[in-house]
Each structure stands twice: as C-alpha cells, then as structure tokens.
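Notes follow once the structure below has been shown.
For this depiction, one protein chain was excluded, whereas all remaining protein chains were kept in their positions.
The chains carry the letters A, B and C, assigned in the order they are written, with residues numbered from 1 in each.
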Amino acid sequence: MLKYSLRRLLHSLVTLFMVLTLVFLLMRLLPVEGYYGERADKLTPAQKEAILRKMGLLDPWYVQLRNFYLQLLRGDLGVSVIYRANVPVKEILAAKIPYSVAFGLGALVLSLVAGLAMGIHMAQNKGLFWDKFWTWYVVFINAVPGAVYLLFIQLYGTSITGLPMLFDRYNVRSWILPLVSMSLSGIAANAMWLRRFMVDELNKDYIRLARAKGMSSRAIMVKHVLRNAFVPLANYLPASILFTISGSIYVESLYSIPGMGGLLVTAISRQDNPLVQALVLIYSSLGILGLFLGDVLMAILDPRIRLEKQGGAR
Amino acid sequence: MMTAKEKEVIQAIEEQELFTFAQYDPEAAERTGYSDYSYWRSTIRVFLRNKTAVFLLILMTSLVAFTFIQPYLPGQKDPIKIHIDPNTGLQLRNHPPDKEFWFGTNSIGQDLWARLWSGTRTSLLIAIIVGIWEIVFGTFVGAIWGYVRPLEAFLTEAYNVISNIPTTIILMLIAYILRPSFQTMIIAMCATGWLGMARFVRNQIVIIRDREYNLASRCLGTPTGRIIVKNLLPYLVSVMVMRVALSIPGTIGWEVFLTYIGLGLPLNIPSLGNLLNEGRRVMMAPALRYQLFFPAVVLSVITVSFYVLGNAFADASDPRNHF
Amino acid sequence: MSEPILSARDVVIKFSLRGQTLTAVRGASLDLYEGESVAIVGESGSGKSVFTKSWIGMLDANGWVDSGSILFEGKDLAKFKTEEEWLTIRGKKIAMVFQDPMTALNPLRTIGSQIQETLELHQGLRGQEAKRRTIEILAQVGISEPEMRYRQYPHEFSGGMRQRVVIAIAIACNPRILICDEPTTSLDVTIQAQILELIRKLQKELKVTLVYITHDLGVVANVADRVAVMYAGEIIEYGTVEEIFYDPRHPYTWALLSSLPQLGIKGQPLYSIRGTPPNLFNEIRGDPFAPRNPQALKIDFVKSPPFFQVSPTHYAKTWLLDPRAPKVEPPEIVKAMRAKYERYAV
Partner (left out) sequence: MRLARRVLPVLLLGALVLTGCKGAGPAPRKSGDVVGIYSGELTTINYLVTATTAEQSVAANCIDCLVEYDNLGILRPALATSWEVSPDGLTWTFHIRKGVKWLTYQGKEYAEVTAQDWVDAAKYILNPKNASQTADIVYRVIKNAEKYFNGEITDFNEVGVKAKDKYTLVYTLEKPVPYFLSMLTYCPFMPVNGKFLQEVGDKFGTDNEYLLYNGCYIFSVWEPHNQQVFVKNEKYWDAKNVHIPRLIFKFNQEAATLAPELFLRGEITGAGIPTDALDEWMKDPQKSKMVRPAETSFYTYFYAFNFNPKFPAEYEPENWKIAVNNLNFRKAIFHALDRRAALLTTDPYYPERMINNTITPKNFAAYGGKDFTQIGELAEISNRDSFNPELALQYRDKAKQELAGKVKFPVKVMMPYNTGSTSWTNRVQVVEQQLENLLGKDFIDIIPVGFPPTGFLNATRRAGNYALMECNWGPDYADPETYTDPFYPGSNYNWPEMAEGYLEPNGKTKYQNMVDEAKAEVIDIGRRYELFAKAEAFLINEAFVIPYSVGGGGYVATKLEPFTSPYAPFGVSSLKYKGQVVLDKPMSTEEYKAAYEKWLKDREAALQQEAAKAKK
C-alpha cells in the first residue's frame, strides 16, 4: 500500500513537472505587456528593459525555467504586476482562498447530501416516475450552460425571494443563492454517477446472492449497493474537494464573491503573467493531487486494487 | 383448453391421421428460435422506441433545417441591418416583439428573430466543426494510442499532461493569445475537445484489441492499420455518433463561457453566446427581458435536445439493450 | 410416498420485455420430497432456473407467476406479493447457490462477514458467537485454515473455494431446500467433481432436500435420486435417475442422451439436436419440441400432449406413449444404454 502510494505520488510529481514546464513555456508566448501592462505607453524603452531585466525575462528560456523552479522550491509564487502592482501572489491568494474554500466546502456538502439522496432515490425508483423526473433535472443541468440557468436563478432568486444580489460575508442571507447555484451541477453529477454505479451494482451477481440469503432490499441497498457504489464515487471526491479551492468562475463573478474563480478570469484578461502562471500552477497541482488522492482512497476502499497494484497475491 | 378453431382443425383430421408422422423439415426446426438480429436495425428499433428521443430528433432536424434555410425564406430580415424608425428617423431600438419584428429588436434596432437564427447557425456551425474534428482527430489519436504499443507510454503521458491543465485555462489562454474571431473560437475548442474522444477510443480499443477475432487476424498477417479500420472502427461508429451529439451542447456551453468572460466572438457576429450576453445586459429591465429570454430558450432547447439524443443513441447502440 | 414438502402445480411464469410478453415457464409441475435430491435438466433457456427462482421470489422485477400454485409449508408461494412474506422463506427455508462463484460474492467485503451476515439475519447469532459458527461452517465446506480465510476478501480465493463459500452461505441457516443452479458449470473439471462431492456430502449430513439444476446430464447421475427434464418452459419427463437414463420415453430426452459425449460410440459422429429451442415470445402450439423432432407426429403440431404414466415414478409428456401412436424406436445410443443396464441389472 505504502509502496503503491509512493510510486503513484512520484508519477504525479513527474506529470506535474511536465505540466508546469509546458505552461511555463506557453506563457512565454503571451505578449510581453503582461509584465508591465498598460503602463507600456508611459514608459521609456529603458524603463521597460529595466523591468524585464528585473523580472529575469531577458535571460535565455532555460535559465528562466531554472529560476522559475528554484523560486518555486523556495515557496515563492512570484509578484503580481498588473492585478495588484508589486503585491506577492501569495498574499493575493491568501485573501481569496478562504472565500473559495468556504463556498466550495459548503457547496460540496450540499451537493453530496442532496446529490447522493437524489441518486439513491433514482436508483430505487429505476425506470419509474421519480427516476425520470430527477433524470430531467440532471439532463438539464448537464446540457444547458451554467451561464444560462445561473443567470435566471440570480434574476428570479433575488426578485421573488428578496435575497440580496451582492455578496456580503456578514449577511448570511447573501450566502444562500451562491451556495445553491454552486451546488446545482454537483448535485446533478453526484446523483447521476451514484445512480449509474448503484444500477451497475444492482445488476451484479452478488446482489442476487444477497437476496437469496434473505436480506431485505433495504439492507442490501445499505450494506452492499450503496457501499460498493460509493467506491468509484470516492475516486473523484478528493479532486472535487480540492477544486472547491479554485472556486466557481461564474458564480463568484455573478455574486461578486472575492474568490479564486474570479481571480483567474481577471488575471488572464488583464494579462498579469506572473499571476496567471501561479494560478495555473495551483489549478494543475490541485487537479493532479486530487487524482492522486482519489487513487489512494480507492486503493484503501477497494481491496482488489491494493493487491493488484502491489503485484500481490493472485 | 382448446379453442374453437383447434377443435375444428382436429375434427377435420381423422384421429388416425393425427398419429402418423409429420414431414420433418430441418429448416423449420432452425426457424423455431430464429432471431433476425441486425446490429443497426436493432439500434434503430430501440432508438425509435424512445418517444422523447424521436420527438427531439424530429424537432432538432427541423430546427437545424430551418436555421439553414431561414435566410432564404421570404420576408426575413438581415441580422446585422439596423432598422430605422420611419417616424423619427432614429434607430428602432428595443422594439418589443410584434407582427413586424417577431422577437423584437435589440438595443440598436437589429431584428432579434433574424439574429437568433443567424446566431444559432454560427453556434451550430462551430459546434459541428469542433465535433467533427473531435471525432476525426480524437479517433486517430485514440486508435494509435490504443493500438501502436511503442507509442502507448508516450501518448499516455502526453494525455496526462494535457488533461491535467484545466480546460478552462487552455481555452482562455488560446482565446487570449489569438484575436477573438470565428477561427480562434474553433481552434481553442479543437485544442481540448479531442482529449475525451481519444481516451474513449483508446479504452475501447484496448478492451477489444485482444479479442480472439483480432488475434486471429493478426496471426493471418493483416496489417495493423487494416485491423484498426476493418475490425475496430465499425464497433466505434455508434460511439462517435454519440460523441458528436454530446459535444454539441458542450461546445455551445464553452462558447457561452468564453463570451461571458469576454473572450468570445466579436459582438457583431451574432452567436448564441453573444445574444445571451446582449440579453444579460438588459435583464434587469422587465420590459426588455425578451432579449434574454428568446436566446436562452432556443439555446436550452438545442443543448438539451442534443444531450438527450446523444444519450438515447448511446443506449440504443448498446447491444445489451437489444434483446 | 409421503407428503411432498414443496409442490409446484401448473406454474406459468411470464416476463414483460420492452412491451412484449415472454412466457418462460409454461405450466410446469414438480413435487419435492423430504431429503431427496432432484435434478432438473434442460438446455439453457428452458426455464429451469426461472422455475426454481419462483420458489424463493427471486424472479427479476419484470417477471411474475401468472398462474399455478407453489405450496410450501402450507402456504402458496405463488400468491406471495410483498418482500416481508418472502423474507420468511428465502435463505431461511429455501436457499440457493448460483452458477458463477467468481461474481457471486461482494468483492469489497470479507468472506467471513458475508457468511456471518446470513447467520445474524436468520439465527440471531451475534459477535463472537456468529464468528465461531462462521468458521465452523467454513471448515464444514472444506476450507482449510478457516480462521485466516475468515478475514480474507473474495479475490484472494480461487473459483472452487469461492463456490464453497457460496455453498457455506446457503447452508448457514439449515434450509429445508437447497437449490443449486448449475454450481459447477464455470469451474475446472477437477474442481467440479470436488464441489459435486461436497454437495452430496452436505445433503446427506444436513438431510436437506436438494434441487440440482444443470444442462449436463453427465453430472446428474452423480447427485440426483430423481430427474426432471425441462424443455421450453415445460417439464416433459420425470422419473428416477435409472428410469431417465435407461428407459427414457420422450424424444427430447433421447436427443439429450444421444448428445452426451461420454456415451458416444467410437467412429460415429456425435449426435446433436438440430435447431434451437422455440422463441418464447411466440405462442407455442402443440408439442414445443415437434419442429425439431424428426419423428414428430402430426398431432404434435396441433395439440399439447398430456403426461403419460410409464411407472409410478416415471411420467413423460409425449404423444408417442398414446396407444394410438405408431411404435417408434429410441435411438441406438439409448438402446445401447438400456441393454448395458439390463445386463448389469440381471
């Protein structure tokens, strides 16, 4: 188990290294304005050169790459240029992450509770009214772009219920709509996958045996189906927990939540290259870490994987 | 219990006659349990049984057809022409829907009805081009990945790397490095769209490449490429149809997203994303909400329809559902 | 003979599949007696599994007992509707062992817990007591080092071992009837014999009524006292093992026996039954085997034959036994078998 995890972790690190290098090189394709921004106009060529030299952008690319990794190893994510002049990226993120995490975790809990309940309800009523009813919900959320339905939620959510349109962290009521908005797709995804996994499990032979044992459907659902169906679901759970940190782009900007999601859009659209780079780094690392933890969690939950990957037993 | 008819038959035949040997017909023996199974026929049969899907298929076919013939119908307006109010000589701005302008006009007096169909055309065109690229390139990469063993490790690693950079970021960066335009939009979405397809194809190939009939083919000296084309791809055709159907709502979704964050098509090219964005700007004015409402409805109908169709087709093409 | 412990009469089982109705069992009847061992033989799709599944309410959700009765302990199982009713029978009074042991166990739970679950369910055993009993049962089904095995997962077991576990689960509650649905089909030949032996042994030890379902007449002789042959949802002939093997009367039984490889005659091509069983979606008129039977009578295509008694224990459902029917000789192989038997018997 430990050996498997270590090997898996090592592989994740290699992937991460390649992702970062690729992104780093891609970033060099961006216009150099990203390092002095709209000041370009006002600066003399000498001033511009000084800035680029100070940021080490005049070095050959491999030196830049080396410096980038050295900097990274020191835990330094660089300094923002345009978004907040001269402010370390770490500081900027430190202010954003709590909001994204709070909303992310809230939405995650909501989408797990509601999504799993919905999934179980669907699987139990497979082919019947409620299954179809919830399926339409899942279809709608999956098919229609968030930008469309979230807009209507904001529009009618605020005008009908009188909930505030702007986020204010001290006003609990202002948390409601963004939280609901953020969980909708998670609910749909959880429900859909849980239903699918449960239906898969329900068709398996061991369920027949469990029935033949004389277990009640309810006991089978709880002790066998749900438990087993939860394993594949658990695979992507760490990823979704980690992704809560990165926040929801739409919802954060719709309700003006000062989280990471909005930050990414702003950083890219305003060409703040060091900030973009740091964000891509974080997003990719979270993604890779999520996959890694998901696999480890799977291995913990599913004894078959544990042995296979260890090259153990049969 | 014998039916009246049976009684009649039996009475007509002499009892003795009944206990003589019948003519044995080997073909009739084969026929008893014969099933005339054909993959495509069964697929279509199962698909047609799904009433919702059939309805949506008809709806989408007519909608797509209408989208493309709409400009040639009589009495249609130019989607970018700015209409002038004959009384005031001013632009006919925010004119509510009526007989002349079925869906009203936008904030500079362009006909929303014409723009909506023009926008649908643009978005569908993007979606279809991206969808086709997704199949062609995705299948190509997936096939090589799954079948050419020496490249397997390399492609797996390449896939890992690319798929670990969030799609949002790749899309934004590309849309950003290039200037917003029709081509940029397509390039950006093509850059990431094929990943899912490639992995899907690869998985399918890995599952079936070692099946007996392929091993047999290889033993007989059939070249790899031919095995892929002849033995594996037919199996994947239904998968591809499904992926295209499902990629359409996906692509439209990304288009709306890119437009939302300001990296979409230029505003003077109507597209569903642009129309939605235009509508969003006036959504706070109840009288102008029709400008948000119409594009939102059309967009939802299209995306939901293709999504449902894709899934229905996926179900129908699964042999397990054919009995 | 004493009262049967289970008596199935004219059971008709239907399934609805995508709007069509399929009749899987078309009026099958069978009596089971205390402590005996009955084999139900038939091709796949003949309805043998479905028939027995209806005794413990394990038909798939789209299937139902359309008519007929299944009497067990004074109750008509065919009338059972709710799960609560079935839970009084299933696993407790009638247990079942399935075909594929590889997938029959929950891969994510230990062997021990899966057996123990049954004990806790039906015998009210808890904790250490349940564990002790579980280990006992494991030993009983021939698993060595049961304490260690108790903690292991299914994937750490071979196919034969897993089938032993499945059997252990089935016998854990001392059921009155044990149904084994082709328990050896997916196992290696050598393992098959071990499992058969285990089943025989357990049946004797536990004095349980055994229903053994198989498509392989070859194994029947080893386990069964009585044999019922099923075809297209009907039982077409039943009798003692000897009667079925050495004096079969139904052309289908003949055909089955003729196609047994171990009975084949050297130098002659192995017999195989032409055609396929009827499509159960269609209405079957007359004898369902008629279209495949080279010696079918005209009446076979018109009217379903009744059961004709051959001996007090032997019944067959074919017009050939009708006094009006022409004399038909069984195939060579069957005749050879009978000759061999008579030689030994004398």
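Heads up, the rule we're going with is that a residue touches a chain if its C-beta (ideal position, glycine included) is under 8 Å from a C-beta of that chain, and two chains touch if they have at least 3 such contacts.
For clarity, every value in this text was computed on a predicted model and none was experimentally measured.
Novice: Give the labels of the shown chains that the missing chain contacts, considering the complete complex.
Specialist: Every shown chain touched by the left-out chain: A, B.
Novice: Decide which residue listed in B:Leu73, B:Leu90 or B:Ala153 touches the omitted chain of the complex.
Specialist: Final answer for the missing-chain contact: B:Leu90.
Novice: Of the listed residues A:Ser111, A:Gln271 or A:Ser284, which contacts the missing chain in the full complex?
Specialist: A:Gln271
Novice: Pick out which of B:Ser62, B:Ser107 or B:Thr156 touches the chain that's been left out of the picture.
Specialist: For the chain that is not drawn, the touching residue is B:Ser107.
Novice: Touching the hidden chain in the complete assembly: which of B:Ile82, B:Val148 or B:Ile187 does that?
Specialist: Per the contact definition at the top, the residue touching the missing chain is B:Ile82.
Novice: May I ask you to list the residues on subunit A that touch the chain which is not drawn?
Specialist: Interface with the chain not displayed, on the subunit A side: 31, 33, 36-44, 46-47, 50-51, 82-87, 92, 95-96, 164-166, 168-169, 253-254, 256, 258, 262-263, 266, 269-271.
Novice: What subunit B residues would touch the chain not displayed?
Specialist: Residues 80-82, 90-91, 93-94, 107-108, 110, 176, 179-181, 262-263, 266-268, 278, 280-288 of subunit B touch the chain absent from view.
In this text, only the chains that are shown with their structure count from here on.
Novice: Moving only between chains that touch, what is the shortest number of steps from subunit B to subunit C?
Specialist: Contact-graph shortest path, subunit B to subunit C, evaluates to 1.
Novice: Among the chains, which is located farthest from subunit C on the basis of C-alpha centroids?
Specialist: Chain centre farthest from subunit C's centre: A.
Novice: What pair of chains has the most C-beta pairs in contact?
Specialist: Summing C-beta contacts for every pairing gives the maximum at A-B.
Novice: Averaging over Cα atoms per chain, report the distance between subunit B and subunit C in Å.
Specialist: 48
Novice: Just the number, please: Cα centre separation of subunit A and subunit B in whole Å.
Specialist: That gives a centre separation of 27 Å.
Novice: Give the residues of subunit C touching no fewer than two other chains, as numbers and ranges.
Specialist: Answer for subunit C, listing residues that touch two or more other chains: there are none.
Novice: Going through subunit A residue by residue, note those that touch at least 2 other chains and give them in order.
Specialist: Within subunit A, no residue touches at least two other chains.
Novice: For subunit A, which residues count as touching subunit B in their complex?
Specialist: Against subunit B, the touching part of subunit A is residues 15-16, 18-19, 22-23, 26, 29-30, 139-140, 142-149, 151-152, 155, 246, 249-250, 264-265, 268-269, 271, 276, 279-280, 283-284, 287-288, 291.
Novice: Considering only the defined contacts, which subunit B positions touch subunit C in the complex?
Specialist: Interface residues on subunit B, with respect to subunit C: 2, 6, 9-10, 13, 15-22, 24-26, 28-35, 46, 49, 323.
Novice: Along subunit A, where are the residues that touch subunit C in the complex?
Specialist: Going through subunit A, the ones touching subunit C are 204-206, 208-217, 223-224, 227-228, 231, 301-304, 307, 313-314.
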